[in-house]
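Scroll down for the structure; my scribbles are underneath it.
Below is a slice of the complex: some chains, not all, each in place.
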Amino acid sequence: MQLCHFHAGLDKPLFLIAGPCVIESEAMAMNTAAALKTLTDELGIPFIYKSSFDKANRSSTKSFRGLGIEEGLRILQKVKDEIGVPVLTDVHEDSPLDEVASVVNVMQTPAFLVRQTNFIQNVCKQGLPVNIKKGQFQAPWDMEQVVAKAREVGNENIMVCDRGTSFGYNTLVSDMRGLAQMRSTGCPVVFDATHSVQQPGGQGMTSGGQREMVPVLARAAIAAGISGLFMETHPDPSKALSDGPNMWPLGNLRPLLETMKELDDVVKKHGFIENSLLG
Amino acid sequence: MQLCHFHAGLDKPLFLIAGPCVIESEAMAMNTAAALKTLTDELGIPFIYKSSFDKANRSSTKSFRGLGIEEGLRILQKVKDEIGVPVLTDVHEDSPLDEVASVVNVMQTPAFLVRQTNFIQNVCKQGLPVNIKKGQFQAPWDMEQVVAKAREVGNENIMVCDRGTSFGYNTLVSDMRGLAQMRSTGCPVVFDATHSVQQPGGQGMTSGGQREMVPVLARAAIAAGISGLFMETHPDPSKALSDGPNMWPLGNLRPLLETMKELDDVVKKHGFIENSLLG
């Protein structure tokens, strides 16, 4: 499908959705967007900048939730205009959807809200491409019903995104089979490599993360076969105001992207032999 | 804690929250409420009537979602006034909370929305007792942070409710340890015996259920030790407009309640020897 300025699909090069979890300041947003644009331009990777204006579902109300929607959208607009990259943000049930849609290029829905029919349909009605995250409590094939609901309101530009599945307590597992199974939705499949290494709850006030597993899962997902990779990154994750333990350091991104790009080329050149066997 | 016209707690008799999943008609609501009141009065079980005015998170938009909020609240008011039982309903992010709160005695939040901080706090601000369902993607101890958020807005009348935990794909498991672990929240613990036997997704357009396991899990939970039991029931589940496969037939409820009542008496008479060992 057409996504911003490029095409997305298993027969197209991998695209990247990346940025800091939450907008911490205008300077930080502009700097990270500029660095990511430079890097992805050099490597020839289609890129969408991601950052949140509000984190509605923090473990504790003592955690940073963002600069607020007005300031957040102003900064995203500036990133879009001055850095020249498309921008994506996530919306929640109390987000002013039309206001957000007037600024961003792509909308994203949170995993926890995937079963909220009104919400999913209201987001999709905005007419922008939507990245729908699979619930941690869902099977890959459950996304077919979700996509059917999304399409009912006339939006054909839907992506499905895996950010892990509940596996015992306070643990997620990434089932690489799911990335292939979700092809049955007809949507580009995206793998979220940084939320997939979260250790939800279980640490008291905040969630933990296994940053060292980001490259392992990112490489695995690309070799399994995906259209896009989602990854949160930060100049200094240890100081990040949200999701520090699972973000990838911006300074270490280049070698990871180089490997990913080359893997994606190899896999897509050879094609997906399983597709002849998938139902 | 004081809950409607009775006290709830591990040192108080088991209370029951029961009713049809969704309000299908005024006649059906009145009839089921009357039957449940008679039955629980005879058995001496404190009772709260439950029914939903809207099912926001159906698997498919082709499923029945309810009569609408105005008609639903009118019927709940009538049940409260004419049958003389307290009523509970579940709210969603787009529910008019104050309007609902002006009718019902207890509010309930859905498992999928347990991590939506604004929503949970807005519900708790209404000042009514709130039954908060643990997310299927959460560990029992994760409810401590949820209850902390709920109490931050000044509501001390919080219950926590288990309706199962994700266990592989399209399956829930009820960990009876969790009912004891959630005592650390200081809140009455409720077990939802009918949603716990749901088989979420996986059947295409609707969710399945294992009705035959409702008595097994209900008995087990009561023996593990709980303050209240939640159970959806219907005069003819095979014709129910929602959640038929997991509701318990109203006509078979008496023997189940008799067993439950007697088990609860035995367990609470002996006390909970594990409490001296729990952290």
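Letters A and B name the chains as they come in the text, with residue numbers starting at 1 for each one.
One rule holds for everything that comes next: contacts are C-beta pairs under 8 Å (C-beta built on N, C-alpha and C of every residue); 3 or more make two chains touch, one makes a residue touch a chain.
Because the structure is predicted, anything quoted here is derived from the model rather than measured.
Assembly remark, whole complex in this entry with 2 chains visible in place, copy number of the identical chain is 4.
FYI, only the chains that are shown with their structure count from here on.
Centre-to-centre spacing of chain A and chain B amounts to 34 Å, using the average Cα coordinate of each chain.
Taken in their complex, chain B has these residues touching chain A: 56-61, 92-94, 112-113, 115-119, 121, 135-139, 141-142, 145, 148-149, 152, 165-166, 169-170, 200-202, 204-205.
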